[in-house]
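For this depiction, one protein chain was excluded, whereas all remaining protein chains were kept in their positions.
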Amino acid sequence: MALLEINKLTKAFGGLTAVDGLSFEIAGGEILGLIGPNGAGKTTVFNCISGFLPPDSGDVTFEGRSMVQRQPFSICKRGLARTFQIVKPFPAISVLDNVMVGALLREPSVSIAQAEALNIIDFMGLKKMTRQEARGLPLPLRKRLELARALATKPKLLLLDEVMAGLNPTEVDELIGLIREINDQGVSIFMIEHVMRGVMALSQRVIVINYGQKIAEGLPCDVVLDNAVIEAYLGKEFISAQCT
Amino acid sequence: MEKKTVTRAGMNRRTFLKVSGAAGLGVASATFGVPSLLRAAPKTIKIGSIQPVTGPLAVIGQGSRLGNQLAIDYINANGGINSMGGAKLELVLGDSESKPEVGRQEADRLINEGAVVLVGPFQSGVAMAIATLAEQRQVPFVMDVAALDAITQKGYEHVFRVFITAGGLVAGALKYYKTVTEAAGVHPKRAVVTNTADPFGKGMSGGFLKMLKGSGLPVEVVERIQYPLGIQDLSAEVARIKAAKPDIIFPISRIGDSVILLRELYKQRVDLMGIFGPGSPGWYEPEFVKDMDKLAFYSMTNVPWINPESPSYQRGNAAFLKASGKNLDTNSAYAYTGALVIADALERAGSTKTKDILKSLRETNYADHPVVGGAIKFNDKGDNTGALTALVQIQPDPDLLKRVRIVLPKDFAQSENIIFPAPQLWER
Amino acid sequence: MNRLHLLLVLILAVLSGLPLVLSKYTLGIFIMIFYYAYLGQSWNVLTGYTGHISLGHALYIGIGAYTSVFLAQHYGLSPWVGMFAGGILASLVALILGFLGFRFGLRGVYFVILTIAFAEITRLVVSHIEVLGSFSGIFLDFDPSFRNFQFRGNIPYYYIALTMMVLSLAAVRLIEISKLGRFMVAIREDEDAAQALGVNTFKYNMIAIAISAFMTALGGCFYANYIFYLHPDSLFGMGLSIELILRPIVGGMGTLFGPILGSFILTPLSEVSRAYFSKGGLEGMHLILYGIITILVVLFMPKGIIVYVRQWLKPLIPERKGDD
Amino acid sequence: MLNVRDINVFYGDMQALRGISLEVKKGEVVSVIGSNGAGKSTLLRAISGILRARNGTISFNDRNITNAHSAGIVAAGISHVPEGRQVFPNMTVKENLEMGAQFPHMKKAATATIEEVYSFFPRLKERLGQNAGTLSGGEQQMLAMGRGLMSLPQLMMLDEPSLGLAPLLVSTIFEIIEKINQLGTSILLIEQNVFQSLKISHRGYVLENGTIALSGTGEALLENPHIRKTYLGL
Partner (left out) sequence: MGMDSTLAVQLLIQGVLLGGVYGLIAIGLSLIFGVMGIINFAHGQMMVMGMYISYWIFVLLGIDPYISLVAVAAAIFILGWLIQYTVVNRILDYPEAMQVLPLVSIGLILENAALMLWGPDHRSPQTALGLDSMWVGPIMVDTSRLIAFVLAIIITFLIFIFLKKSNLGKCIRAASDNRTGAVLVGIDVDRIYNMSFAIGAATTGAAGCLLVPLLPISPHIGHDFTLTAFIVVILGGMGNLLGALVGGVILGVAE
C-alpha cells in the first residue's frame, strides 16, 4: 500500500481550476518531485494535502486514512509535515523556540523536547544561531529553519515547498545532502522544486503538472525529455530551460 | 460664557503659579505619603471635597466644588473657626471623574493630605464608595448632594446627608402636584412618566409611580418611557408619548435630554396641560432656561431649591455670581450648605478629633443656610430631617435670572400665581 | 538563583514591608498598581501571548464582581469561594466568545469588534436585570471580616492585591515555559505555521481565552469588595477595558514583567497628574497630559518600556550558552 | 543614463546588497540575473526609492537620485513594474492605466499613451471597463507594464515579467519588451528566465549573495560556463 494516495483531486478558485482531477501516489521511503510552471497548481496540491485548503472533490489518503476534512494540525499529528514556499518562521522568538514548537508535538516534556530540538538544529547546521531571533536570519537559513521545524514533528512524509529556491549552488548541494540523509532515516519526501539540480539529484520519480493536470510522470531523466514537459515547462529550447 | 472664560483664565494663571511652585519636592513627598507634619498644628483645618469635575457630570461637579469653596472662603473671611483660635479652613480638592474607584482613591488621598472631614460627591454610586471608605478610615463624611436612600441605610456612623432623600423628594412631588391641581380645579386624567434609566431616574420614577397609585388622585399613568442617560434622540419616544394622548407629562430627566424632549414635544405638537417634573435636574438650569426660552415657560419642577430670601443665599449667591457668572443652583447651593454645616460642626466641636466632630455633627441644628427647608438636624441614620423640596415654575420675565420662581411651599413662594394649565408650547 | 532572581526577591521583600512605613493613601495607590498590574497580566495571557486583541476585557471583571457579590448577597457564599464561581462563569462566557471568534477565523479588527460587542451586550443585559441592581448597580454591605473579603484598613487589601499580582506573575511564568505557552506564542507569531506543526490552534486559543477570563474575573471580585459599589457602566464599559490594556501596552505586551512595569509607571502617573492638575480652572488637564504621555510612549517605545529596563538590567542576567 | 555606484542596502541588520555598481546606457536592455533572494528585487526597490541605500550613489541622467522620494524618481523618468504586478484590483483597467500618469506632462500625453499601450496589449482594450482584480495573471502583467508606460519612462525596470505565465505568453512579453526598447525606452530587466532575457539584452549582470559576481554582454554571459552550469542547468 502506498503511503500517500491522491485520487482525482480537484480544486477551483472562482472560475479558475487550479488542480484538475489529479491522481498519484507516494510509496514509503520514496522521494517524489513535483514540477511545473508557476501557477500550475503545485502549491494548491500541497495545501489540499496538508489540510490548508479543502479540495472540491477527490480524496487524499495517508496510510489508508482519508485526510480530507481534517484540520492541518491533525494531519501533521498523523505524520505528514510541510514547509511553506514563503517561509513562515515565528519571527520574534529564537531558533530554538521555533524548533521546539515542532518537537513538542510528540514530546510532552519541555526539557526533552528542547534536547531533541537542539539535535535537529545541530543536524541542520543552525547551531550558531540557536539563541538568535528567527527574524534576523538570512533567507537561506530561514529555509533551513523551516525544514528543521517540520522535521522536529517526526514526520513520516515531508512536503517541501521550494526549499532550495534562492540558495546558491553550494548551498543547494549541502541541502541535497541533508535531505538525502533525512530520507535515509526513513522519511518519505514529496518536494515542489524549481531548482532542477535538486530535482534531478534527489527525486526517484517526478510528476509534472500544468494547469492542474498531470502531463508527465516518471524517472527524472525520462521526464525532462518528454515533449509535453519541454513545451509546458522546460521551454522549447530545452537546453536553456528555466532551470534557475 | 464669555464672562466665565475670563474668570477661568484668571484662575488658570493662579493655579499654574501655585502648581509650578509646588512641583518637584512637593509632588514626590505628598504623593508618596511622607507622614504630614502639618497635621499636628491646627492652624489650618483641611476639608476634603470630592466632586466630579471632569467627565459627563463636570458641569455639576465644577459648580459644586465652587459651592464648597465659597462657603469656606466665607467662614475664613469671618475669622475662621473661633473655638480653635481662629483656625482657617482649607479645601483640599479631589476629582471623582464620575468613577467610584477614583472617588474612593481621591478621598483616601485627601484624608492622607490631612482632611478631617469629607464633603461631596453628587453621584450616589461614588458616594457609596466614599461612605464605605469614610467608615473604614473613621473620617466624617457629609454628603452635600446624593439622593439615593440606600446610602444612609447601611448604618454607617460617619456618614451624614444634607440633601433630601429620594423618598423625601417623591413625597414632596406628590404633595405639590395635589396642591396645584386642586387649586386650579383641573384634574389631568392621562399622564406619561418619562425617566432616564440611571439609578436616580429609575429610583425616582419607581417611587413616584407607586406613590401616585396609592394617592387616590384621578390620574392614570398611561405610558412609562425609560431611556438611557446621555441619549441623543428622543423622537421615537415623543412619538409614543403623542400616541398615548396624555394631559400631563411627569419627566425625570437631566439637562441634555430635557432639551431634546422639550424640542420634540414642540415639533411633534403634543397637546398638554402642563409639564410637571417630580424631580428633574435640568429643567431649571440657567443654560436650559436661556436656550429654551419660551419653550421652558410654565414647566414646574419639584426640587430641593435655594431660598432666595435667606441672607445666607444672598451672600453665597453674590460670591458665586462673581466667580462663575451663574446663580447658585440646587447642587451648588447644597454644596455651599454642606461646607457650612461642617464649619458649624467644627466650631462647636472645638477640635479636629473625629469623635468630637461626629458628636457635634449629630447635635447639628443649623438654620442659617441658603436652601428651602427647616433647620438642619441629622437623625440617627445621618439624614437631614429639616430637608424640604420646593416647587418651582419657569415664568415669563425679561430677566433670565428671574424666570425660575418658587411657587410652593407658600412660606418660601416668590410668586403667588401658579399657571396651570399652561398654553401649548407652540402658542406662546 | 542568579542575580536577577535575587533582585526580584529583594523587590518583593521591600513591597512586603511597605505597609509598615507608608500612609493608607499611598498604600491605596499601591493597591491600584497591583490591581491594574494583575488585570494587565490577565489580559496579557490572551493578547500579549496569543495575539488576539481583546478590547472587551471589562466583561470578565464585571462577571467576576457581579457573580461573587450576587452569591454573597443571596446565598451567603463567601467571596473567597464566589470569586472562583465568577472565574468559571467568565471562562464559560469567554469560551462562547472564543468559539465564535476562533471557529470563524475572526482576526485583528474583527476580533476586536467581537470583544467590544460582547462587553456592550452584557452591559445592557445586566442593566436590565433587577436582581443585579439593574441601572442602579449594587451597593455592598460593609461588614468587615476575613470571610466576607472586607477589611477596615488598607493593609489586608494591600497584601491580597500583592499576592494576586505575584501569583499572576508566577502563573504566566509557568505558562510561558510550558508547552501551552510555547504553543500560544507560536499562534501569535504565525497561526498557519503553528497549525502546520501540529498545534491545534483552536484548542489553544480557547485555553488561552479561558485562562485570561478566569484570572480577570478574580480581579473583579477584588474590586467589588474594595470599592463596595458595582455599576454596569463602569464595570462592563469600554472605559475600563481600555484602562486595563494601557499598562501592559506601555510596559510591554507579551512579556512577563511588562504589565507590572506599566502599572508601576502609569498608575502613579495618573494619580499624580490628577492630584496636581485637576485644580480649579484646569479641570481636564490631567487627562490631557495622561493622553499625551501614552501617545509618546507608544510612538517612541513601541515595544514597551520593558525593553529599556532589560538593557539596564543586562549585567544582572547571566549569559546563556548556545547549547545548554 | 542610470548609474549605480557602490550601494549597500540593509533590511534591519541584514545586508541585502553589498557594494553594487551597475550602469544602464541610453537605449540599452540590461538584465540582472541571479537566484531568488540574491537581492535583485532589492536593487530595483533601492533605485525606485522604496528602500534606502545606506551608502553609495544612484544617479540618473547625471542627477543624483540616491534616496530621493519615489514620486520624484517616477517624475524623473524611471518606472518600476514590480514583481507580483501590484495592480489596483478594485479599479478598472482604464483607471489603472490613468493612475500611471501622475505628473502634468504625463497627464497631458495620457490619451495618446493609452492608445499606444492598447497597441502593445490589445487584450487590455477589450477589458478596459473591467476591474483589474478580475483579470488573469497574464493580463495583470500586461496591465502592470502598460501602467508603467503611462509615466513616459526613459528607463523601465521590469521585475520578473514572465513569472507564472504560460510559455506562449512569455514569448509575447519578451517580444513586447524588445518593441518598447526599440521605441526608445531603456530597459532594466530582472528575470529568472535567464536564457530568454539574456538573449534580448545588450548587457547583463549576475547578482549572487548581494554582490555582482559577473557582468558582460548578453552573448558573452550565455557562453559563460558558470552561468551555463548554475543558471541554465547545463
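When the chains are written out, they are named A, B, C and D in that same order, and each has its own residue count from 1.
Keep in mind that, in the parts below, contacts are C-beta pairs under 8 Å (C-beta built on N, C-alpha and C of every residue); 3 or more make two chains touch, one makes a residue touch a chain.
In this text the structure is predicted, and so the values were computed from the model without any measurement.
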Contacts of the hidden chain among displayed chains: B, C, D
Sole residue of C:97, C:246, C:275 or C:306 that reaches the chain not shown, by the stated touch rule: C:246
From D:40, D:127, D:147 or D:203, residue that would touch the chain that is not displayed: D:147
Residues in chain C touching the chain absent from view: 47, 53, 55, 108-109, 112-113, 116, 120, 238, 242, 245-246, 249, 253, 282-285, 287-288, 290-292, 294-295, 298-299, 302
Absent chain, residues of chain B that touch it: 1, 4-5, 8, 54-56, 58-59, 61-62, 230, 232-233, 235-236, 239-240, 242-243, 255-256, 259-260, 263, 266-269, 285, 287-288, 291-293, 295
Missing-chain contacts mapped onto chain D: 48, 50, 69-71, 73-75, 79-82, 86-91, 95, 98-100, 102-103, 147, 150-151
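We adopt the following convention: only the chains that are shown with their structure count from here on.
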Per-chain Cα centre nearest the global Cα centre, belonging to chain: C
Whole-Å gap separating chain B and chain D, where each centre is the average of the chain's CA atoms: 74
Distance between the centres, which are taken as Cα means, of chain C and chain A, whole angstrom: 43
Whole-Å gap between the CA centroids of chain C and chain D: 52
In contact (per the touch rule at the top): chain pairs: A-C, A-D, B-C
Parts of chain A lying in touch with chain C, wherever the complex brings them together: 50-52, 71-74, 76-77, 81-84, 88-93, 97, 100-102, 104-105, 108, 110, 113, 118, 127-128, 130-131, 149-150, 152-153
For the chain C and chain A complex, residues of the former touching the latter: 177-179, 182-183, 185-186, 189-190, 192-202, 320, 322-323
Of all residues in chain C, those that touch chain B in their complex: 22-26, 28-29, 32, 127, 134-137, 139-142, 144, 151-154, 223, 226-229, 231, 234, 268, 271-272, 274-284, 286-287
